[in-house]
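The block that comes next holds chain A.
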Amino acid sequence: METYLFYILAVVTVIGTLLAITEKHPVHAIVYLVTSFFSLAVIFFLLAAPLIAMFEVIIYAGAVMVLFMFVIMMLDLGRPDEATLPTLRQWLLPTFLGVIILVSIGSVAVSHYGAPSAVHEVSVKEFALILFQKYAVAIEIISMQLLFAVVGALYLGRRRTP
Partner candidate 1 sequence: MTIIKDIYALLTGMWITWKHIFRQPVTIQYPEEKRQPYPRYRARIVLTRDPDGGERCVACQLCSAACPVDCISMQSAEGEGGRRYAEWFRINFARCIFCGLCAEACPTLAIQMTPDFEICKRDIMDLLYEKEDLLIDGCGKSPDYNFYRHTGIGVTQPRGNGAGENRPVDVRSLMP
Partner candidate 2 sequence: MNYDPIDIALTLGKIALVFFVILTMAAYMVFAERKVLAWVQDRKGPNRVGPFGLLQPLADLIKLLTKEDFRPIGADKWLFYLAPAMAAIPAIMIFAVIPFGAPLTLFGHTVTLQVADLNVGLLLFMALSSIAVYGVALGGWASNSKYALLGSIRGLAQLISYELSMGLALVPVVMLARSFRLSDIVNAQSGCWFIVYQPLAFVIFLISIAAECKRIPFDLPEAEGELVAGFHTEYSGMRFGLFFVGEYINIIVLGGLAATFFLGGWHGPWLPPFVWFSGKVLAFAFLFIWVRGTLPRLRYDQLMHFGWKILTPLALINILVTGWWMVLRG
């Protein structure tokens, strides 16, 4: 039953992502992308990674996409008629990157043929130990970057005295 569920969710994810890319209306694109994130989260859940699943929803669907939506609504960007198709030059780099991703997915799929199997559920504790002990330095560097971003935002949004 989990296998069927996986394939259904995979189809939903792929279709949702494709529609999010091709949809001209930004708000509709966001809704499709959120759908795809949500089914992706359920796939993570089926693959015995509940923590990743929850973070997927909390961070991507619940925070990042909400901020996108906020910006679209605040700046009145929801005008599908003004959107134009990207030119050939703009297509070049995404196509190149897409080919790389497809080739790597293909090679992984060929080497690990078969349905995904859930063997070992990663508990919160293991996850935390790996994240904050093994990769502690990387986490610190990333959080420093976030701190820079916060300071930058504060600088940009400061009250200018005349």
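How were these picked? Simply put, all candidates are chains of the complex that A comes from, given by their letters.
Please note the rule applied: contacts are C-beta pairs under 8 Å (C-beta built on N, C-alpha and C of every residue); 3 or more make two chains touch, one makes a residue touch a chain; residues count from 1.
Since we're looking at a predicted model, the values are computed, not measured.
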item: Chain touching chain A (counting every copy) in this complex, out of 1 or 2; value: 2
item: List of chain A residues in touch with candidate 2 within their complex; value: 1-2, 27-28, 31, 34, 38, 41, 50-51, 53-55, 57-58, 61-63, 66-67, 69-70, 73-74, 78, 123-124
